[in-house]
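What you see is the complex with one protein chain gone and the rest in place.
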Amino acid sequence: MFLGAFTWTEFAQQLAAGIREGAIYAGLALAIVIIYRSTRVINFAQGEMATFTTFIAWSLMNHGLSFWTAFPIVLAIAFAGGVAIERVVIRPVENAPVLTIVIITLGLALLLNGLMSVIWGGANRQFNGPFSTRTIDVGSVPISVQDIGIVAVSVGLVVLLGLFFRFTKLGLALRAAAVNPESSRLVGIRVGWMLALGWGIAAVLGAVAGMMIAPVVFLDPNMMQTILLYAFAAAVLGGLDSPIGAVVGGILLGVTITLLGRYVGFIGSTLKLPAALLLILVLLLVRPGGLFGRVAVRRV
Amino acid sequence: MRARLLLELAGFALLTLVVAALPRFVSDFRARELAIVGMYFIALLGLSILTGYSGQISLGHGAFMAIGGYTTAVLSVDGVYGHQIRDLWTIPIAGVIAGIAGLLVGVPALRLSGLYLALITFGIAVSFPQLPKKFDHFLGGTTGKILNLAKPPFGLHTTTNNWIYYLTWGIALVLLLAAWWLVRGKTGRALKAIRDSEVAAASSGISLARYKTLAFGISAFYAGVAGSLYAIANAYVNPDVFPIILSVYLVVGLAVGGLDSLVGLIAGAGLIYFLQNHSDTVARWLNHLPALSLDPKQPGIPSMIFGAVLIVVMLLLPTGAGGLVRRVFGPLTSRLYTRS
Partner (left out) sequence: MSLLELHNVEARYGPVKALHGVSLEVGDGELVAVLGANGAGKTTTLRAISGTVRSSGDVVFAGKKLSRRPETTARGGIAHVPEGRGTFSELSVWENLRLGAYARRANVKEEARRVYKFFPRLEGRHDQQAGTLSGGEQQMLALGRAMMARPKLLLLDEPSLGLAPIVVIQIFEALARMKRDDGMSVLVVEQNANLALEYAARAYLLEVGNVVVEGTSDELRANESVRKSYLGY
């Protein structure tokens, strides 16, 4: 069952890689949860939106900007794009059946994917990230600086968002609009714009995830597809309406999958995603709402 | 009531006549295309029972089609104990095996609601293509398995494509009648009750577990039959024959067609096929608009067109084509209805 020998050094490296993977899943999963909480929609286009903004970053850097100069510009563009998409494409059908909205986000995903191929072409390209690829020794284990950087940025962003939601007036309004739109209107909150804001924030999260992972996996229009699937899995694992669940779920999933893939020969790399899904399915049988989610229990 | 029923029957009879006569008026290749539309129609029929009637969303039915297709492939190529089975007879077997798989999925699905279920089934759709790669000895891996070319049985003098056309639409008719019978009866009422309110349905004594699982099994059976036919028509199977996006296409066809309208489902099946294989035609139409010049062969353009069409259609017709039909013809038929 076990592939190759076991060394603690390698285990630590796999663990680090797993945490790094998990940080990416966590960011994207958080985006999915934010949109789900506020608009009750699963945004199947989240991955393509992230890749799109990463391509924009690539173009900016190609024109001479440094990564950190392009970074805030891309975030602003992502934010605006997310708001625009919610207003133009989602708002008109907010009362439509779930299936309809699912189809729309799927259509959006296809549209963006095709658009990227048309504008930038489908070939892999190098993306020069902000972190060097050298390793430093943590204890006696060589860990990549890039991995540390990715985790730091992702975690930092999540913490910032947490503070925003918890302590600012706007963050409170966003939370209120998500849990009780009717009452929110009665205190003067413009719920429609709150929802759009949610999409904007989600788009920013996606953009960061994209720019963090692109140096590792090479940039092409299909870059985020598998990652998005893992992000869905993480969101479900943590509970679709729990932001904390998304983050915890993401990291847990990243670590579990990496370790399983490396140490359980049967799974290897082909069955990583099915294995993840199986695990989550089993978990959902025991806790239908995910780890942190709330489920209205109906016993009939 | 009587008038409405007669109107429905008349329309149905007309439709059957059209379908039966069509191959005489279209090219051989067209017949094959229409046959494939028929296969999608069968799959959509099953899916409409699941989503339209019991209210469960599945984004993974492509996997059940794959199960049906691979069953047919394995049985007709490797056979049972070396005894190859005639492709025709594998169809019901494929359906049953897919149906059992559906029942197996239906059981854990009971604990999942709405979008959780959609995501998990999507996960199934994504994971499935990996299985033939893993068990490549049995299932042919990435290269897949090649079947014998389909031949019309009993020495009938007709082309292969025509034969597949009649086979498909014949089966579609049978399965349609079966679905119609199911939906009119106790099962259909139970499923509709469940869709409208699970709590109310359960309180009325309807066993949620039994009917919801049954819906999964039935819809999987239909998908399996469709997949089996597809394998026969294609004469080979490999992971690319039943790709991930197939599950998406099915749901798209269902949503665009409208969940429980017969005409809508045929339209949905047609749309899936059209957008998949004829995006160059759409591109050419669009090029008539000023300022647009799309090269349909450029990679990415088909996806863009498909995506844009989906968005526009769903924005304009949130309840699908079936909903539109009902809205247009509804007032007409309901007046007949209340008059009596």
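Every chain is named by a letter (A and B) in the order it is written, and numbering of its residues begins at 1.
Just so it is clear, a residue touches a chain if its C-beta (ideal position, glycine included) is under 8 Å from a C-beta of that chain, and two chains touch if they have at least 3 such contacts.
The structure presented is a predicted model; accordingly, all values stated were derived computationally and were not measured.
Engineer: Kindly name the visible chains that come into contact with the excluded chain.
Structural biologist: Visible chains that the missing one touches: A.
Engineer: Among A:Val191, A:Met212 or A:Ala233, which one touches the chain that has been omitted from the display?
Structural biologist: Of the listed residues, the one touching the omitted chain is A:Val191.
Engineer: Pick from A:Arg20, A:Arg175 or A:Lys272: which residue touches the chain that isn't shown?
Structural biologist: Residue touching the absent chain, from the options given: A:Arg175.
Engineer: For chain A, which residues lie in contact with the unshown chain of the complex?
Structural biologist: Residue positions of chain A that touch the missing chain: 169, 172-173, 175-176, 179-180, 182-191.
By definition in this document, only the chains that are shown with their structure count from here on.
Engineer: Hey, which residues of chain A end up touching chain B in the complex?
Structural biologist: Chain A residues touching chain B: 36, 42, 89, 92-93, 96-100, 102-104, 106-118, 122, 221, 229, 232-233, 235-236, 240, 270-271, 273-274, 277, 280-281, 284-285, 288, 295, 298, 300.
Engineer: Would you pull the chain B residues touching chain A in the complex into a rising list?
Structural biologist: So the residues of chain B in touch with chain A come to 51, 57, 59, 108, 111-116, 118-120, 122-124, 126-127, 130-131, 133-134, 198-199, 202-203, 208, 248, 251-252, 254-256, 259, 298-311, 314-315, 318-320.
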